[in-house]
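Here is the structure we will look at.
Heads up, one of the protein chains got dropped from this complex, but the rest are sitting where they should.
Residue numbering begins at 1 within each chain, and the chains themselves are lettered A, B and C in the order written.
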């Protein structure tokens, strides 16, 4: 019999789904949300549920390599990306993945990074205590082969200056954001989505965005 | 006396109306929503009700050719399009029709299809298991003569490779989307509307969208 | 002592305010809402209240020339425009006035009309039973002298083919829409705002809108 998932983790995931759905970041059954549990376990949303109104049975537990505790439950393919983040960043306790119009449209136009510069909200990112900074959000090509996509993510991290930004985009497929707890992951997500929406609006005004 | 409409069908229609209204896809009294019932019956919204707050008496039953069970109730003219979908696709159990700004604006600019390519959310469509695909959503000219419009729809289906996409647009008049149950129909609607909103935003940025 | 205002009229006004606020059509204390009462009376929102959360004491009664029944209450200056509509159109029972981004931006760019053509939602307007139609929404120059503005409205009506559209815009100052009851007035408002939002989006895509 699989171990129970703590109530607090289920609650955090359900509430994160509700907040992301309010912002139209999890259309259809898109998006997934996870929390690291003690003992190298991960609680993660199952495939095929709408994130606006999750319930406890929409959450399952896997190990750090994505193997389900309950063999009757099939984890989402993208579980591999969540686990890859938890393996690489031991202090990470929550990962959120959403599709916004801004992150989808900008990642489809981008090269291998999207630059954000001069926004006060950059301070939502760890290690940045001023707006007078710039970050280059990684953009990875989309790939249905998740282990191959995760390998590309790890190769990108290896090329980046440490510490890596707690976020990356997949082209035409949304953003992954993580943090030391769900509130921090969601605050970083909101801050990044706000800056991406600003960047999209700035470009639509006919100007450029640094 | 007409037969009763099952509670579950009425509930599914009311809830779909509420969700579509939240997204501004059923302005004024626009849009309509239906569910296939056992025995070649269809439960469908009556004409003239706002979809944000439907009640049971806003739903009526018709046969697969749109004839009302209760002769005192006048079905919406567009009932003929819903019935045409149910006749053509026996596994279809729910049909939703909404007007979004994106589907209205893009269908007015389009030729006889709108192309969506490279979006992860394409996977919400049946038979697509990769973003590395493209679909051509049919766009039909609007017509107040519904039998003639339905004939144009059927002629289009006859020209399409099987299986047909579970959606089409009417120029300046919204989208029809269907599925094996209401959750699937709404997920497909949300996915398609998300991609259409992305396409509209991409064009507003001054670029093109493949 | 002033006569009471019927509960149903107060409820209709409060609910209309809530719906218009949800759509961001009554920012700050903008907008006003009225209902015709029996006996040539009009119930109308008082000046200075936020429309998102009206209460009964935010509604006052005036006669068809805007004179308040309770001399202690000051009616909004724009009461004169509501009364002008009720005097001109005896079947009108509800008038709503809101500021949307689309109606503000388009009216500032427009000449003396805004053309809407080919939209299915045109059918929300009385006397139109097909999308294959076009209407020219009147746009009046803004004027803080309300009697002078009302005279300009009446002069415009005199030049229009009868029956006049149940709506006009004031440049940079929002839309007035009316109907035989509040549901009809709100449906016409939603339909017109939807088409204006489509027109604004179409222009932002770099094309024109007929």
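Simple rule for what comes next: a residue touches a chain if its C-beta (ideal position, glycine included) is under 8 Å from a C-beta of that chain, and two chains touch if they have at least 3 such contacts.
A quick note: this is a predicted structure, and the numbers were derived from the prediction, not measured.
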Check: Among the chains included here, which ones are touched by the excluded chain in the whole complex?
Finding: A, C
Check: Which of these, C:105, C:146 or C:164, touches the one chain of the complex that we don't see?
Finding: C:105
Margin query: Which candidate, A:65, A:115 or A:131, sits in contact with the chain we can't see?
Written below: A:131
Note to self: Please output the residues of chain C touching the missing chain, sorted low to high.
What the structure shows: 24, 27-30, 50, 99, 101-102, 104-105, 108-109, 142, 144, 170-174, 200, 203-204, 206
Margin query: Touching residues of chain A against the unshown chain: what are they?
Written below: 23, 118-121, 124, 129-132, 183, 187-188, 190-191, 193-194, 197-198, 201-202, 204-207, 209
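Everything below uses one rule, namely that only the chains that are shown with their structure count from here on.
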Note to self: With centres defined from CA atoms, tell me which chain sits nearest the overall protein centre.
What the structure shows: B
Next item on the list: Return the distance between the CA-based centres of chain B and chain C, expressed in whole Å.
Entry: 31
Note to self: Quick check on chain B: which residues sit in contact with 2+ other chains?
What the structure shows: 204, 206
